[in-house]
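Each remark here refers to the structure printed beneath this line.
The complex appears here without one of its protein chains, the remainder shown in place.
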């Protein structure tokens, strides 16, 4: 049994880790870290866990935890993981960081977009960007995995094959993203109140959202080209789900069949990526509760553009599910262990 | 492997059966019956099933199916199962009927409340009312199980221990029930449109809902008293979930501890019934996607009443989950096989 | 022009007052009081008011305001209005208090249920309970009006004619109430977050909600009998609306026509009470945005009970709308001035 510690177990992503690991046959949680709820029964924080989890919350003490756990998930605010990371911790345990601290290779880009100083840049090189379908090999041997952001996971996987194959002009890529409200976290803030979110849709962080450089870095890497994108997130009145609608100009004339073949080439063997049938648009509801990414595209001859679409559950493939997938890879388990979740409908 | 056939596989309850059985290690679906979608790929009807289910829908032919399946689930409109039932079918296979056809022992009551003639009353006596926690023993040997209604499952389990122990006056029982919209089915009807249901709550079928006599019959049986209740269902703008708020006058003075002890006596060993801690009210969200029933109560000295509350996921414990639980009992499997579903939050 | 001051203008009820008064031809707001947002532009707090309201928020200074305003609305937490009330204020202006401070005539009942000391009990006798349809005459000459609670307005008006006429047994009255989330206010609290409320329904404050004694006092007064009720509020995933489902045993045999005639007797001339046609159940959506109360009932011969149902918009008839209606009465205006709001659908 893999001993798992969670730092930040009472946020929504932390809660989802607990839900997923409850069904994992090779892992058990030994530490429910939560600075806000120390000594409180975990099931009193998330009552869905009543009679499922008996433990209480512990402090966010990563050093103590490193000695007890085979792997630590940090589902914490930006800067926390970097501020406590040390060679000692990494020599004792593996770390899967769900924050952005080790996602961006260029530390100056990180510091500019996040507005904080990186406290342990010496680990950035070692950290593996844990987008499983792209970096599976590197994840396998990693001590430190940077689990991708929710918007980024969906944005990148949707465009990746076409970026990689040089089909789209990377200077024209525009990503219009829509997210359910769990992405905003469980903090008690006025804009996240029911009556403020319900019956409403808005864009936010226009041209300034922090997931932008993460997407750019990865797609630049895939395409071998400079990649500067427009990325606009929107808040949608639903609990879960991210949909990205991505626009790019085509580099050359392609047919539906050719594009489909490219997607299939990259994703046919992937358990968690489903390239949909022609003219079927991804819907977030069809992946809810699961680790799937649903992807499709539409060629538009009139504009010489392709519209790519992707859908994920932001808490699963966009956070906890991908983290567990990374854990499975790192420990040599079947990649889908604990993740064979059939989407729930309705 | 138990071979399962589903008649009515494309309704919401049918879809939930498919979701649950996809995670069941001892059962496989051999027949996706759906009169409306014959020959259509099941995954085209429910796209969450893309790459999960490869089969296409078949006709609702129960006789043909009886020869192929070890058990048939009928998730069909009232009257269908009774109209096709025969000794021949029951001699070849087991049947778990999710409709109301065999739930009510008094055929005249059935015919009055449902307004249709019962086509095979000769099987009513044999049929076992499949409320697992109450009738487990009888279910074990049954050929024909009448799977309880969604409102009734929640209503009965919430009041059952107190009815059985004579704590409450059965002539005073009032059940005010609230249901998510999946309970209304997948039929394309104006009152079920998004814009009609959203931002709205209403009572319906006041003093005339068909689940009333089912609740009365079962609680009369439990209490040994004539039981005539007020039952008022309400439609709530959410996909899943039933909450029942039940009011009854107390027969004698009882303390919180005494009532809790009674609930614990009946439910402590029950995997799927969670009697909550003092002053914690059940919420439908805490059971969503799972087979749990969450129950609690509040004594009100001022009125000499007890307010009992119960919450279920109407598609799981209120339909497909309980049906699978019944199947597990009938086939001697572990009762929780395929049903260890941690509620999804948020 | 009536000069209106609002204390607590940035809560949801305060915001609704501003919306309604913007359409009132005989009143203008001279003071947007808000302790939390002093000097902030009102339209920055509620952006629907952009280019509608140009003013900024002022302090909650009731004495200063009394000199400037013809009427003050206090949409403030319990205890505030009582703590600042004085003969001087009432000699200079009229006050319509949307809090509970002057609703309950028995100060010990108030102090028990609200858990706070009443700071100005000397004004309780003078205060008029502003349920317009019942106390119109007294409101007319009042200096201080206690605007009824949201749950209470709906609960009382729904049962009032039958209580008054002795048709129902007041010891058997059970009120099961359901409210949209705006009733919980605009405070940034975890239980009010979108992801906590959405796709969820729960009871709360069971047998202990503070609106209980207010309903009891008014219905006792109407019926001339001791009235001790069960009252259970529920939180529903919608912005606005209250639905009450009320159960009571009948004192004598009555027909539908007789009950309808009683309701019509009391409400036929009332602009804002709509007694629906037979078998039509009230729905909150049909009154949204308006000052209407929709009422209907169902006789149940089987149980000798009547089920009464009422629906309001909690922010309009349940708060700001009724407050404006009271103002209209107090100032001798047409009662419907500023309140001819057609419900918005969908």
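Order as written gives the chain letters A, B and C; numbering starts at 1 within each chain.
Keep in mind that, in the parts below, a contact is a pair of C-beta atoms (placed from the backbone, for glycine too) under 8 Å apart; a residue touches a chain by one contact, two chains touch by 3 or more.
Quick caveat, the model's predicted, so the values are computed rather than measured.
K.L.:
Which of the chains on display does the removed chain touch in the whole complex?
P.N.:
Hidden chain contacts in the full assembly come out as A, B, C.
K.L.:
Tell me which of A:195, A:215, A:262 or A:275 is the one touching the absent chain.
P.N.:
Of the listed residues, the one touching the omitted chain is A:195.
K.L.:
Identify the residue among A:128, A:238 or A:262 that touches the chain left out of the display.
P.N.:
Of the listed residues, the one touching the omitted chain is A:238.
K.L.:
Of A:178, A:210 or A:274, which one is in contact with the hidden chain?
P.N.:
The single option touching the absent chain is A:178.
K.L.:
Give the residue, chosen from C:12, C:123, C:160 or C:263, that touches the chain omitted from the document.
P.N.:
Once the missing chain is taken into account, the touching residue is C:12.
K.L.:
Could you please point out the chain B residues that touch the chain left off the display?
P.N.:
Touch set of chain B with respect to the missing chain: 12, 181-182, 186, 188-190, 192-199, 237-239.
K.L.:
If you put the missing chain back, which residues of chain C would it touch?
P.N.:
Considering the whole complex, chain C reaches the absent chain at 12, 15, 19, 22-23, 46-52, 182, 199, 239-240, 274, 276, 280, 283, 285-290, 294, 340, 342-346.
K.L.:
Please identify, in ascending order, the residues of chain A that touch the omitted chain?
P.N.:
Output for chain A: 174, 176, 178, 180, 195-196, 198-204, 206-207, 228-230, 232, 234, 236-241, 243, 245, 247, 281-285, 288, 298-300, 302-303, 305, 307, 309, 311, 346.
Note that only the chains that are shown with their structure count from here on.
K.L.:
Between copies chain A and chain B, what's the superposition rotation on C-alpha atoms, in steps of 5 degrees?
P.N.:
180
K.L.:
Express in whole angstrom the distance between the two chain centres, defined as the mean CA positions of chain A and chain C.
P.N.:
From the centre of chain A to the centre of chain C is 46 Å.
K.L.:
So the centre of each chain is just the mean of its C-alpha atoms; given that, what is the distance between chain B and chain C in Å?
P.N.:
38
K.L.:
If you look at chain A, which of its residues touch at least two other chains?
P.N.:
As it turns out, chain A has residues touching two or more other chains at 12, 182, 199, 239.
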